[in-house]
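With one protein chain held back, the other chains of the complex are shown just where they sit.
Moving on, here comes chain A:
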Amino acid sequence: MTAIRRFLPGWLSTYAVLYLLFLYLPVIFLPIFSINTAATPKFPLSGVTLHWYEDLPRTPALIDATWNSLIVGISASILSTVLGILAARSITRYRYPGRRTINGLIMAPLVLPEVIVAISMLLVMLQLGLSLSLFTVVLGHVLVCIPYSMTVLTSGFEGFDRSLEEASADLGETAFGTFRRVTLPMVAPAIISSLLVCFTISLDEFIIAFFLTGTEATLPIYIWGQLRFAAKLPGVLALGTLLLFASFVLMTIAEILRRRAARRTQNEGGLYA
């Protein structure tokens, strides 16, 4: 017993370090090779340069892809957040039969195989007679974003003390005024958090965009196209590093806001605090 106790801590920390290395080593390679002077990703580095980064804004196809990604990301995040607000509000505020089932069905796309979802969506779009474009990509991204949006928003709406809205009505405010002056400011952090999460997911999403886009490439599709040319690899690495950094920052802000929203909606101090 004591032997195990003495033995375990050392091994546990080794295990923890290996675990983290496994998770983050590939991610760390990306920025390292993106500043290598040689075009092939190999150690030792032949020299340090920001050349690949400087080249990025001079690539018209990349600029187009960035614009496309921004358009898709912004549209998808707004749409899924609006739909998410409605669903999250209904699920956290009201009690009705089938509530849990509906919640489960909304969350399901999270675990469905994305390739299958993409193919099914492609079939549906074609059946509907929609020509493939950024619009169809937005629809696809809304589908995958809603579960994330729901998760963030339910945690923000959960525990929202109903008497706060009643107090507002009691003080003479209309239903719309109450939403604007009480509900919205209180859940605003959760809403912004949801927008950021959805935007990040849409920005990085490849499979659905690949199936559903027409001729316009989003950033991940552009990167996929570039991988065929060995000489373009450092540029892709530089772009990947930037995307990685952007995602990391956006998700951190989103998480901070989500926690703030969850704290805010609790009405501490009363009997039901």
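Here, a contact is a pair of C-beta atoms (placed from the backbone, for glycine too) under 8 Å apart; a residue touches a chain by one contact, two chains touch by 3 or more; residues count from 1.
Everything below uses one rule, namely that contacts and distances are computed from a predicted model.
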Record lookup, UniProt, unshown chain, options "Probable glycine dehydrogenase (decarboxylating) subunit 1", "Cytochrome P450", "Spermidine/putrescine import ATP-binding protein PotA" or "2-oxoglutarate oxidoreductase, beta subunit" -> protein name "Spermidine/putrescine import ATP-binding protein PotA"
Across A:Thr14, A:Thr37, A:Ser120 or A:Ser163, the one contacting the chain not displayed is A:Ser163
Cross-chain touch to the chain not pictured, restricted to A:Ile35, A:Met121, A:Met186 or A:Leu203, is A:Met186
Across the whole complex, the chain not displayed is touched by chain A residues 161, 163-164, 166-174, 177, 181-182, 185-186, 264, 266-273
